[in-house]
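Complex shown without one protein chain; remaining protein chains in place.
Labels for the chains are A, B and C, by order of writing; each one numbers its residues from 1.
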Amino acid sequence: MTIPISWYLLLSAFLFACGVMGFLIKRNIITIFMSIELMLNGVNLSFIAFATRFGTLDGHIFVFFVMVVAAAEAAVGLAIIISVYRTRETLNVDRVNLLKL
Amino acid sequence: MHIFLFLLFGLLCAGGAINLLIQRKPINSALSLIVVMGSLALIYLLLGAEFVAVVQVIIYAGAIMVLFIFVIMLLNAGEEEHTKGSKVAKIIGIPGLITGFIIGVSVLLQHGPQEKRIHIGELYGSASDVGMMLFTKYLLAFELTSVLVLIAIMGAVVLARRSHSS
Amino acid sequence: MSVLTFLIVAVIKIAITLGVLLTVVAYTVWLERKVVGHMQNRWGPSRVGPFGLLQPLADGIKFLLKEDLTPPYVEKHIYLIAPVIALVMALTSIALIPIGPVVHLFGISTPIQITGVVGATGQPGDIDAGLLIVLGITSLGVYGIALAGWSSNSKYSLLGSLRASAQMISYEVSLGLSLVGVLLMSSTLSLRGIVDAQLGTWFGFIPQWFLFRGQFIAFFIYLMAAFAETNRVPFDLPEAETELVAGYHTEYSAMKFAMFFMAEYANMVTVACIASVMFLGGWSGPPMPFLPAAVQAFLPLIWFLLRVFFFLFLYIWIRGTLPRFRYDQLMAFGWKFLFPLALANVIVTAFFVAIRA
Partner (left out) sequence: MKLFFWQPWLIPLLPLVGALINGLFGKRFSKSVVASIALFFTGASLLFASVHAYTLLHSGADALETSYGTWIRAGSFAADFGIYLDHLSLVMMLVVTGVGFVIHVYSVAYMEHEGGYYRFFSFLNFFMFFMLTLVLANNYLLLFVGWEGVGLASYLLIGFFFQKDSAANAGKKAFITNRIGDFGFLIALFLLIQHFGTLRFATVFNIASSLPAETTAGLLTAIGLLMLVGACGKSAQIPLYVWLPDAMEGPTPVSALIHAATMVTAGVYMVCRSNAIFSRAPLALLAVAIIGALTSFFAASIGIVQTDIKRVLAYSTVSQLGYMFMAAGVAAYSASIFHLMTHAFFKALLFLGAGSVIHGIGGEQDMRSMGGLRKYMPWTFWTMLIATLAISGIPPFAGFFSKDEILWQAFSSPHGSKIFWAIGIITAFMTSFYMFRLIFLTFTGEYRGAQQDAHSAHADHGHVPHESPWLVLAPLVLLAVLSIIGGWVGGNRFEHFLAPVIQKVQTESPRLQVAESAAIPTSEHGEKTGESKALETSLMSISVLVAFSGLGLAWFFYVKRPELPGKIAAASGGLYKLVLNKYWIDEVYSAVIIGPLVALSRAFLWQIVDQKVVDGSINETATAVRGVSHVVRQQQSGLIRSYAGWIAAGAAVIVAYMVWMGTR
């Protein structure tokens, strides 16, 4: 028994939507950041699914790049979060609305 | 077998994602995300992407999420407080998201790729294949990414450093 | 080979491996106490059984029978799941290690490796990205420690786990890079393939181990990084008892503590196994045709265990010898010495591989 690719794509869409939802409803800046990672993962899944669908490896390469970017983003983003926390003493994005440190 | 594995890991994945949203403590959300990432790695394996699956575990679960948890621990991020915050997110964002999701899913169900069936164990995308492609077709992008990572490292160091003046 | 036999064989292999591994872990503890005791001019365990050989058993029973305390202010779920994660990850990684060649028992041929299968050609098969999977699983092991420290809600635990997380992330980079040289020379990620690449000798007696083929610097880096990964002396900062009581497992007791304990020693064993496979030729050894066939069948196993034992002894030896690092020294050593060295090793190795090819 095999399953069609669109199932994977549905899962991917669901993960992405969950990520967006997390961005919309979560207050903790770290959780929001994690929602972004969730979105990236959803996109990665669609890449892999399409790579399998078309029998090429390009999708895999894209996933690599996404991962690298995600890693870079995590490094910088978490550094920003740390410095924000140092000055604002909060992780609630609703309280960090001055758009500066 | 395939559908069983897919359903198992897919549901694990979806459950993790939902749990990420439900949990009030960042650490629980992070753990849910780790679950999502782990099951995603297995789903990649189902799709035959062997190398990507392993890298997913090493980089995402092993490095990025550890970093998240490290920061959560460092900042001692406790339970999320409930602030009023933005009405826009509730009034416009969530309906918009749901609408978009429904449209996307309906399109996928109607027009999504149905024909290609994949079989379990058909592994391709081994390290050497991916490496060949990475260092030929995508060499420029690869080098640029390395520059990006370098800049990100420097940025992170600069940002996280305590200023000496204060 | 039918699915049923496959499953039966797999279960048997898992059971044997688990048993052997746990025994080894238990007796490593005994060995450590004994060796360190002798190094420190005392006897070590000597009361329970001859030479204190039953001491691990007694310890195990004690752990089982102790009251299982759960402090009231902990994050309960995470607190409970943390030692499980640690132990599971430590035990899982051993599944990918090839311990010996194919054995033929009861008409069934199977490699001495849980994840190994015999392919259609009769050649033993292995997961292509075996080494990466091992690395991935060990990298997940950090969660056990980090979560344990976090959930304990205690400053000692938190500090210990923070140290452990930072240390493990840092040294994982050097550890991975030190293996790249070997991967370049063997041009495979399969552990069995790597062992196969080291078969053969020069002049009939010098084995063609990667250790002797220019990877001694990588071996040194790997050893350092592995000590740090397993939180062993001289890198046992996460559980530096003079500063942090017991580090991340301060709040754990009884069987939960035992799980961390076992995880640590299992990790030691895994790391030793990988070192053997990567640098010391795995189970290869000099042929001993004068021995009976039944013994010969187990010779690779013995060779392998000898190597693992060597590494374990090395751990203990260093523990009895070296003092603990300071934390900033540890970080500086990892990032400013080991990491560049590993990078240099990769570059030089890649250079030579490119010239040879």
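One rule holds in what follows: a contact is a pair of C-beta atoms (placed from the backbone, for glycine too) under 8 Å apart; a residue touches a chain by one contact, two chains touch by 3 or more.
Since the model is a prediction, treat every value here as computed from it, not as a measurement.
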Under the definition given at the start, what are the shown partners of the omitted chain? A, B
Just one of B:5, B:18, B:74 or B:89 touches the chain that is missing; which is it? B:89
The one of A:20, A:38 or A:91 in touch with the missing chain is A:20
Of the residues B:21, B:37, B:69 or B:97, I need the one that contacts the missing chain. B:97
Can you name the residues of subunit A that touch the chain not displayed here? 20, 23-25, 27, 32, 93-94, 96-99
The missing chain sits against subunit B at residues 85-97, 99-100, 103-104, 107
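The definition used in the following text is that only the chains that are shown with their structure count from here on.
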Indicate the whole-number Å distance between the mean C-alpha point of subunit A and the mean C-alpha point of subunit B. 5
Centre-of-Cα separation between subunit C and subunit B, whole angstrom: 29
Got the subunit B residues that touch at least 2 other chains? 51, 55, 63, 67, 72, 74
Residue ranges of subunit C touching subunit B (in the complex, touch as defined): 75, 78, 128-129, 132-133, 135-137, 139-140, 142-143, 146-147, 149-150, 158, 161-162, 165-166, 168-169, 172, 189
In the complex, subunit B residues that touch subunit A: 1-3, 6, 10, 13-14, 17-18, 20-21, 26, 29-30, 33, 36-37, 40, 43-44, 47-49, 51-52, 55-56, 59-60, 63-65, 67-68, 71-72, 74-75, 77, 80-86, 89-90, 93-94, 97, 100-101, 104-105, 108-109, 112-119, 124-125, 129-130, 133-134, 137-138, 141, 145, 148-149, 151-153, 155-160, 162
Looking at the complex, which residues from subunit B come into contact with subunit C? 25, 27-28, 31, 34, 50-51, 54-55, 57-58, 61-63, 66-67, 69-70, 72-74, 123, 126-127
